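Every protein chain but one is kept in place in this view of the complex.
Read from first to last, the chains carry the letters A, B, C, D, E and F; within each, the first residue is number 1.
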Amino acid sequence: MSPRSLILDTLARLLYPMMLLAAVVILLRGHNEPGGGFIGGMVAVSATALLAVARGTDGALRALPLPPLPLAAGGVLLGLLSGVPALLLGHGYMTHLWATLPLGFTEFAVSTVLLFDIGVFFAVWGALGGLCAEAIGLDEEAGA
Amino acid sequence: MKLLTVFSLLLRFLLEVAKSGLATAWLILRPGVRPTPGLVRMRYAGLSDTGVALLGCMITLTPGTTVIDIDNQRRELLIHLLDDSDPAAVVANVRRSFETPLRRLFPAGDQA
Amino acid sequence: MNALLATVVVTGTLLALALAMARLLRGPSQADRVVALDVVFSASVAMAAAAALATGRVLFLDVAVGLAVVGFVAAIVWARLIDKSPEDPR
Amino acid sequence: MSWVFALALFAAIAAGVFLALSRNLLRCVIGVSIVGSAINLYLFAAGRLGATAPPLVPAGTERLLEGAANPLPQALVLTAIVIGFALTCFSLVLALAIKQRTGSADTDTLRHAEPPEGADGKPTPLNDRED
Amino acid sequence: MTMLGFVLAGAGVLLLVIAALGLFLLPDALSRQHAATKSGTLALGLLLIGAALVAGDPGWWIRVALILVFLLLTLPVASHLLARAAARHAYTREQLREARDPEIDR
Amino acid sequence: MDAFLLIAPVIVPLGTALLTALLAARPRAAQALSLLGAIALLGCALALTVRVIRDGTLRGSFGGWDAPFGIEFAADPLGASMVLITALMGVACLLFQRSDADPAPERPTLHPLIHALLAGVGGAFATADIFNLYVWFEVMLLASLGLLALGLGRRHLDATLKYFVLNALGTLLFLAGIAGLYGLTGHLNFAALEIAGAGVEPARLLPAAALVALAFLVKAGGFPLFAWLPASYHTLPAPVLALFAGLLTKVGVYAVLRLVGDVFDLDAVAYALLGWIAVATMVAGVLGAAFHWDIRRILAFHIVSQIGYMLLGIALHSPVATVGTVFYILHHIIVKANLFLIAAMVWRLTGSYDLRHIGGLWKTRPWLGVLFLIPALSLVGIPPLSGFWAKFIVVREALAQGQAWWAAAALLVGFLTLYSMMKIWFEAFWKKHPQAAWTPPTGTRLGPAWAATLGLAALTLAIGLYPEPLYRFAERAALMMAGAP
Partner (left out) sequence: MFALALGQLGREADALAFVVPWIPSLGIDLAFRLDGLSLLFVLLISGIGTMVLIYAGGYMAGMAQRERLFALLLLFMVAMLGCTTSDNLLLLFGFWELTSLTSFLLVGFKHEYESARKSAQQALMVTAGGGLVLLAGFILLGQAAGTYTISELVTNAEAWRDDPLVKPALICLFVGAFTKSAQLPFHFWLPNAMAAPTPVSAYLHSATMVKLGVYLLARLDPAFDGVAMWHDVLVTIGAITAAWSMLLTLRERDLKRILAWSTVSALGTLVMLIGLPDGDAAAAVAAFLLTHALYKAPLFFVAGNIDHCTGTRNIDHLAGLARAMPWTAAAAALAAVSMAGMPFSLGFVAKELIKISKSEAGVFAWVSYSGVFVNVIAVAVASVAAIRVFWHRGGAPVPEEIREAGWAMRLPPVLIAALGLVFGLWTGLLDPLLGAAAQAIHPALTTMPASLGLEDTEALQAIALAVLLGIVVFVLWDRIHHLLERLMQPLDRLGAQAWYGRLLLAIPALAGILTRALQSGRLSRYTLLCLGFVIAPVALALALPGAFALPAMQAPSLALVGASALLIVASIAACLVRDAFVMLLVSGFVGLGSALAFLFLQAPDLAFTQFAVEVAFVVVIASILLRLRHLGLSAHDDSPALPRAVVAFATAGVLTALLLAATAGPLDSTVPDTLAALSVPEAHGRNVVNVILVDFRAVDTLGEIAVVALAFAGTLPLFALLRRRKEKAA
């Protein structure tokens, strides 16, 4: 039997971006529908795990926007910093600020809440994605 | 032209899925005789990697058949059959329903 | 109608779940167990649909979408485990 | 609350604790994880069961529906699930590392930090220079 | 329309149960895999379409479509890998290499 | 500014942790940033404490959602002083890390984990929300697990496992207790719980409150729930060990104090039980210390023993006793961390932590002996060192309440503490080094170690020689917990 599965390779290439897209959609909808940064992050983690099975740990980690530990740290940092603007304006920490961007045809609400949720997303993706990928890597050579 | 092929492929695929789904259900519930599973090889030609991967998917999605391996060197699919009573018919069906349209959509050398 | 259908779906799904659970515990091979897990996965999606039907709230279906997006990864990883395992305990 | 749910809680906690008390490394670690899952349900149940709608404000309104679930425990449980999972991941990798490093999965023979006393009944000096 | 939905969904549930039964009625893991993954998916498709018809909510359709697309994309991977793994244990290396080709060894 | 000071115990160390993690590729920069972050935290903590001393308790809720709806942080004198001492420990231990006395291996995750630990401790001290407390407990737990496992040796892994299982179960029991309290009162905020708890029948409140308190006792290392502590601490490198020894159990004690000394007034039986637990803790700890020969293990058992005194203060359940507990916690953090650090210097000079393998230091390094005696005698409770006042207040209150047995146990344990400190003194300082050819090694880099330990010893002496300000401060904390504005 061939060592690698062509079906897995091909579909992983297709599914990875789709899953990430789904993850982002879940992240953005989270404030009003089921979902949010954590669940979105978990979907992204599954995508990374899929890629780790298909292409190996290093391949999956390379596909992350940053190496996993900086990604996770950056996510937490983003979440942490999203509360800071309020401090500068004299509000309590984590007082979220809202603004609406007029886009002509519609309005788009931007807020530090979204930043926070994105921070959660990256933290989960970086940490658990890295963890799953590393775990899958535990047996890469030994099993082959 | 391609769009039409895609559309007909999709339709045929869904039909196959429904048809063999019922067949499998019957196979399970049919009293008395147990099906004999088996392995068959099926050569393929004129398909790109993506094409053969898609072919594999379709075969797998069709109840009763599962692709176990795609051998790129020997250009062969290894298929597991739930009911091994008429393998030739199964292979012929696959060639007719899936391989031909896919060859048109993903010819060899056209690496998608 | 919704509620009735939900009950039907739940009943059937629970039956399927019970059967899958039994196979999962009995094995005998690891592949058998993972196959049973696949039924559990399908049953979970069905359960989410049933929840949506029962409450009339489509948002429960979002859970089903999420499951469809991520659930297969579990099956893939189990399959990889069996694939690479040195021997079958059978 | 319903009896069957209470029974399920009981069973999950009991199973988790039973496993956590085991000498087998893997059972022990998984036991803690199961207790974690059970306590999540437990925390959820403290916010009362029996809701008829999820805690989402329907579009166009500003209030939850009558009979909507208590959102607070749900948020707490979500946090707890995530934390529990992080802990489970760590512990599983730890268990693997222990098995790999010491070759044993029996926690009672795992005495590297607290080696058994020597013949004189005094504590054995620790080996600080190990690899 | 509701009736049709009910029938479709009912059939889906039935098929799901049959898939689960297949876990017991079929002889080995490889065969059971056919029942579980494929009949299971088909069952889900029927069930979801039927339920969407019954619910009559436009919100259902987009989600059902999404679910089905993902199922169709992911199922073959899972099923194929599972079968591949099971086959490695069920058959010898020779059996796998020298399986018959019905078009040649007729 | 107040809003920042309140959250600073969390975001300053957490931010430092994250930035040092991002700087993992440049270890020197990460080290510098780490120390800088600790100093910044100390600055913030000082500012917070000054602010609290001047203007009283500082409260603030996050996100603009007032308590009990949002999460509230409250810096009363107790909380602020705990934060201050946490920051101080951070600076001392990171300074010590620069020496070559058993430093922690400079792995990329070391500084992030240390600062995350500080963040968890800071959050636990600052928060006024019981679920939020759970979260900070978990931050502490994960950070400490990471630090324990960092050594990767067999003993480290063994220690990590024991620490993990017992602490994780403790935290889960705590969570179950939170569920019970929430189910009864509908609240998570301390102040709201206090009000709501007063409205619940005492008999119904007791089981949940007891569960939470007992879960805290696991964290605090109360009898017989302390096994994780002596099983794991001694596997840590010195600066991290000092940080653990100083801070972690005290968070548990602090939590018990908050819960049964501030938020809830439980049935007298509960306090009596706690008192006997405290006595058993003292005795079991000090006997454990008497049994062992590894300095770190001796000192680890002494943590347990000293926790007993703090618990005794809580069990006595009066403002004066609370003063004693607060005094005890603050004193003990400084002293115990210092002892572990000095032990590391002993290790550097003699080559072992095991008393049977070392000696000769009084002859060759008398000033180290003097330095050791300060925290050691303070731990015993010799006047006029800080430990004496702590012990004195607790014992006096026990006698005032007619708890003669508790007071007697406290004094007896002081006697046994003296016994085991003397053991260290004899074996490490007075006895000849068992290797006849031994001389203290040259080329050591102990400057930072001396700086850190001398600083802590000076603090011990200062508190001991002039305890009045700290007493006043602790008194204010206690009165505030008893309900004064």
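Criterion: a contact is a pair of C-beta atoms (placed from the backbone, for glycine too) under 8 Å apart; a residue touches a chain by one contact, two chains touch by 3 or more.
What you are looking at is a predicted structure, and each value in this text was computed from that prediction instead of being measured.
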{"item": "Left-out chain, listing which of the shown chains it touches", "value": "A, C, D, F"}
{"item": "Of F:V263, F:V279 or F:I382, the residue in touch with the unshown chain", "value": "F:I382"}
{"item": "Interface residues of subunit D (partner: the chain not displayed)", "value": "1-24, 26-28, 30, 33-34, 37-38, 40-42, 44-59, 61-64, 68-72, 74-79, 81-83, 85-90, 92-97, 99-101, 103, 105, 107-108, 110-111, 113-117, 121"}
{"item": "Residues of subunit A in contact with the chain not shown", "value": "30-39, 42-43, 45-46, 49, 68-69, 72-73, 75-76, 79-80, 83, 93-94, 96, 98, 109, 111, 113, 116-117, 119-120, 123-124, 126-128, 130-132, 134-139, 141-143"}
{"item": "Chain not shown, touching residues in subunit F", "value": "7, 10, 14, 17-18, 21, 62-63, 65, 68-71, 107-109, 112-113, 116, 119-120, 123, 131-132, 135-136, 138-139, 142-143, 145-146, 149-150, 152, 161-162, 165-166, 169-170, 173, 176, 179-188, 192, 196, 201, 203-204, 206-208, 210-211, 214-215, 217-218, 224-225, 227-228, 230-231, 270, 273, 284, 287-292, 301, 362-363, 366, 377, 381-384, 388-389, 392-393, 395-396, 399-400, 404, 407-408, 411-412, 414-416, 418-419, 422, 426, 429-432, 466-468, 471-472, 475"}
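Please note the rule applied: only the chains that are shown with their structure count from here on.
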{"item": "Given subunit C and subunit D, the chains that contact each of them", "value": "A"}
{"item": "Set of chains whose contacts include both subunit F and subunit E", "value": "A"}
{"item": "Central chain (distance from its CA mean to the mean of all protein CA atoms)", "value": "D"}
{"item": "Between the pairs D-F and C-E, the one where more C-beta pairs touch", "value": "C-E"}
{"item": "Chain centre separation (subunit A, subunit D; CA means) in Å", "value": "25"}
{"item": "Separation of subunit B from subunit E, taking each centre as the mean of its C-alpha atoms, in whole Å", "value": "14"}
{"item": "Multi-chain contact residues (two or more partners), subunit A", "value": "1, 5, 7-8, 11, 33-34"}
{"item": "Shared interface positions of subunit C, touching two or more other chains", "value": "59, 62, 65, 69, 76, 80"}
{"item": "All chain pairs that touch each other", "value": "A-B, A-C, A-D, A-E, A-F, B-E, C-D, C-E, D-F"}
{"item": "Residues of subunit A defined as touching subunit B within the complex", "value": "1-2, 5-7, 9-11"}
{"item": "Residues of subunit E defined as touching subunit A within the complex", "value": "70, 73-74, 76-77, 80-81, 84, 88, 96"}
{"item": "Subunit D partner contacts - residues on subunit C that touch it in the complex", "value": "55, 57, 59-60"}
